[in-house]
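What you see is the complex with one protein chain gone and the rest in place.
Labels run A and B following the written order; every chain starts at residue 1.
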Amino acid sequence: MASLTVQNISKSFGQAGVIKNLSFEVRDGEFCVLLGPSGCGKTTLLRIIAGLEEASGGTIVIGDRRVDTLAPRDRDLAFVFQTYALYPHLTVAENLAFTLEVRGAARAEIRRRVDETAKTLGLDGLLARKPRELSGGQRQRVAVGRAIIRHPKLFLFDEPLSNLDAALRGEMRGELARLHKRLGATILYVTHDQAEAMTLADKIIVLDRGAIQQTGAPAEIYHAPANLFVAGFVGSPRMNFAEGAVNGAGLFIGEDCRFDVSEMLPDNVKRGDTPLTIGIRPEDLTIAADGPAAIEGRVEIVEDLGSDKFVHVASAGRGWVARMAPEAPLKPGGAVRLRAADGKLHIFHSGRRIGR
Amino acid sequence: MKRADRAAVWFVLPSLFLVALFSIYPICASVRLGFYRTILMLPWLGEKFVGLENYADLATDAVALQSLGVTLLFVGASATMEVLVGAGMALLLNESFRGRGLVRAAVLVPWAIPTVVSSQMWRYIFNYRYGLFNFLVFGRDTSRYIAPLAEPWLARAAIIFADVWKTSSFAALIVLAGLQTIPDELYEAAEVDGAGAWQKLRRITLPLLKPALLLALLFRTIDAFKVFDLVFVMTQGGPADATNVLQFYGYKKIFAEGMIGYGSAIAVGVFLISLALALLYIRLIGARVLEPGAAR
Partner (left out) sequence: MKTFLLPLAVAAVGIYSLLPFLWFVLASWKSPAQLTAIPPVIVPEFHWGFYRSAIVNYGLLGYIENSAIVAAATTVVSIAIGALAAYALTRFHAAWLRWYLLVLLCVSMFPQIAVAGPVWRILDALGWLNRYPGIIVAYISFSLPLAIWILSTFFKELPYEIEEAALVDGCTRAQALRRIVLPLAAPGIFTAAILVFIYAWNEFFFALIILTSPPLQTLPVGIALFPGEYTIPWGELAAASAIATLPLIALTLLFQRRIVRGLSAGAVKG
């Protein structure tokens, strides 16, 4: 295994730059997830690292070897494609053996490694089948097997679970986590699914419009989003946002809400008339039984998920979403008063996080 | 140019060379020759520039004008009938019944037969003494037997029919491909809404099939302009130029009479008509080719 260092990678199609001067590092044995919406450049970045696409500039180092001028086959990495890209004319065993074969491994060694890999992934009984005779989950396993059989320095995963149904996806997620732990592999994993990112990653890199928005551990990304994009992209239901300004008493006043932010605001932010955006996650909105309410409105819809209730509240023409315990006594049409849980506000100034 | 694009040049070069040499250059040369008077087999006699004279002659050449009329008649009639017959075949082949594969293969048989062979076949059937056509029309009364290919209108009808017979299966394939893109759910929804078989055909199939029908019509039109083999074998353009289509007329001028200048003027005329049709076709379907990413 080895670390991956990406420095100043850029890529442009015609006029528009897809990737703008990106740099980051994945440490040896780290599970790093590139998270971002579709079209943010994450797959392009992965393909550049694999050598399937040419960057306009920059360097890529795997271990202590610079690889950006090498052909894909010389970079000593494995790539798991979103569509799996299994060789349809070869059996499972031949698919697994292919990479060893073209690299000239001995026949006995190939046999041993194929058996070993098949056992690891539970593919023992399927070795003679062609890909079209496999289920989605089995194909996924073969794709992973084809990657791990060679013990490469680096694994690249391109949305590998997006073609599976929800139940299988959960199962495979667990399996990937176990596999990572066992192999101690260095993994760079691209996804738009935040659940995958949160559960799998040691480190998440949030990407948007070809630029890194934030790098950090999953908890850090969730609890301290660096900017409005990260705050809005991570978390479901989405974080509630309100625009407004803070007055001299340290009270944030929005169109239909007010929050006391006096203790959270850093000293260098001027009180009075500074335009701010407040963010608050649905689970951090609670009912203000008595005392001052931050928001007053009417319950529009209640989505009961069994474990939680998503309460959609309308106030002054806009909506808020609160996530409540299932026993919360709220009915559509009823009036409701909400307040924010202590210390759970996110404050943004010109799009960036400030405070605390 | 990117590295990969430079590599593409080498892949494309052999085909590009041949297409340029045998299609693109000759078209340009034909356009040029249309302004000259010269003999095909005797190039050493030289070429005399005559400007638009060939085209002026063409405009007053009664045979050429009749040839244009015959060609348009042939193209219009055969393309229309081919699409109609083809649509009927496609509707049939789209049904599921036992032995559909066999019928599909049977429909393809006329398409696979060389045109020269099918032309001889029709000539045999239209024979004036013992052809099947005469027997089917007049029975044993041989005194009333006629020579269909010697009667101007019957000869025209015969080559049109021969073309329809041979190529309607091609139109059927295009229409069938169109039919198969109509989702079954639409018919199921219509059934739930209470539509009968006839209403389903009129209200769902035909409207949704319009693009495929248009495409088939255009495709057959373009191809019908190339008619040559049928006329060469069945009528030699006769009787009295009644079936002398443009391609055949141009062929006779260039290769029988050696008048490559005048023949090229005819060729350019035919070329311009088919270029217009080709551009129409590209507008209808080929534009997709130019969209970025279409090739991937």
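Throughout what follows, a residue touches a chain if its C-beta (ideal position, glycine included) is under 8 Å from a C-beta of that chain, and two chains touch if they have at least 3 such contacts.
Because the structure is a prediction, the values reported are computed rather than measured.
Though it is not drawn, the left-out chain touches A, B in the full complex. For the chain missing from the display, the contacting residue among B:P148, B:G237 or B:G250 is B:G250, taking the whole complex into account. The chain that is not drawn here is touched, among residues B:L58, B:A79, B:V107 or B:I160, by B:V107.
Residue-wise, the contact with the chain that is not shown comes from B:V117, picked out of B:V117, B:A157 or B:A240. Although one chain is not shown, part of chain A still touches it, namely residues 50-52, 71-73, 75, 77-79, 81-83, 85-89, 98-99, 102-103, 146.
Of the residues in chain B, those that touch the hidden partner chain are 1-2, 4-5, 7-8, 11-12, 14-16, 18-19, 21-27, 29-30, 33, 40, 43, 89, 92, 95, 97, 99, 101, 103-125, 127, 129-130, 132, 135, 139-140, 142, 165, 169-170, 173-174, 176-178, 197, 212, 215, 219, 222, 225-226, 228-229, 232-233, 246-247, 250-251, 254-255, 260, 263-264, 266-268, 270-271, 274-275, 277-279, 281-282, 285-286, 288-290, 292-296.
Criterion: only the chains that are shown with their structure count from here on.
In terms of their C-alpha centroids, the spacing between chain A and chain B amounts to 57 Å.
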